[in-house]
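With one protein chain removed, the remaining protein chains of the complex are shown where they sit.
Up next, subunit A:
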Amino acid sequence: MAASTVGEAEMNSASRGAIAGAPLVLRILAECPVSKARACDMTLPHCTVNTPVFMPVGTQGTMKGVTAEQLENLGCQICLGNTYHLGMRPGPELIEKAKGLHGFMNWRRSLLTDSGGFQMVSLVELSQVTEEGVKFRSPYDNKEILLSPEQSIAIQNSLGSDIMMQLDDVVSSTVTGPRVEEAMRRSIRWLDRCIAANRNPESQNLFAIIQGGLNSELRHICLEEMTKRDVPGFAIGGLSGGEEKDDFWKMVTLSTDHLPREKPRYLMGVGYAVDLVVCVALGCDMFDCVFPTRTARFGSALVPWGSLQLKHKQYAKDFQPIDPECTCPTCRRHSRAYLHALLKCDTAALHHITIHNISYQLSLMQSVRQSIIDGCFPQFVRAFMDRMFPSREQYPRWAVDALASVGITLN
């Protein structure tokens, strides 16, 4: 049952997984003999990250109400900061003075920063894209700001993240026509400008972002061009923006088919449990999403069979923990009934649920990883789906198809 593990020589020699000149070493520990899933150790300047990994999002240099120490105790090895937000407030000068984002938020492990480009989609009414970059009007002081590839990297260099993302020209995944190709081609040109602008190539990794919308041909071109560049890792971008799931998974699997085996693959903006498990099967290593922490703040706790809306009256006298099998600090001490009551009077209730949800995401990925190492990932996927859905009829069609495409059959 052992997975086709990588040869001993490679396991023992970290340098074999090193990417020329970049501060990143990827060791592939195991690959699923059936699907494209793989388990790796990705060594970054601040710590080694076990993949597949879910990265919680700490937009403003904080993980909501969770302290850095709590996050570390949950086993989190890497989290995200948002360049757009941190660049606006408190600004790169202060963060640099505070010894980077690590020092400013006092986080000892790895950090990934986005480019600020995603805000082109989410704050589009405030922005205008030209070849030079993205023009924003600051919502804080109404000043016009140009976010160029050089500027984005300069800010990310000040933040000092372990992984920086290139500035890409993001178009909504539901947009079609020539704008998609323009954005893809511009993203390639901007990648070159980002690579040239990186002041710290020996301590900060720069990842490329594959674009091309939902058009396989454009994705192909982008993959072909970007994989010619010697970047330490690749992200699959432009998805998770409201497109059909059928289109989504096909773009993911097409991308992993063409990405180099020896470099990490980061699928941006994906965080629902089913999506995570399916996309691991499709060969992705890294994921991020605001969903688990955002939904916690609405009182929603994630469980292996879906979620619990703890504000609902049905939990008022339910004295079980959120998930009786969960070992997170919240589930070890508190009941659904107490959290239901506390939600009415103190924000600590949100912190309890946030901690549980982060713990849920991290331990899901830990189980995924262990099953890959143990060579039983397909069985894991079947058990996971069985627990998540009341019956096989309720399995989402796209997930069944996506898993079948990599040899994991569910029914």
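Going forward, a residue touches a chain if its C-beta (ideal position, glycine included) is under 8 Å from a C-beta of that chain, and two chains touch if they have at least 3 such contacts; residues count from 1.
The working rule: contacts and distances are computed from a predicted model.
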Omitted chain (choose from "histone deacetylase", "Phosphatidylinositol N-acetylglucosaminyltransferase", "Centromere protein I" or "Queuine tRNA-ribosyltransferase accessory subunit 2") - UniProt protein name: "Queuine tRNA-ribosyltransferase accessory subunit 2"
Selected from A:33, A:90 or A:304 as touching the chain missing from the view: A:90
Touching the absent chain when the full complex is considered, from A:47, A:195, A:341 or A:383: A:341
Residue in contact with the excluded chain [from A:104, A:118, A:207 or A:234]: A:104
Sole residue of A:67, A:327 or A:409 that reaches the chain not shown, by the stated touch rule: A:67
Touching residues (missing chain, whole complex) on subunit A: 60-70, 73, 85, 89-90, 94, 97-98, 104-106, 316-317, 319, 329-330, 333-335, 337-338, 341-342, 344-352, 355
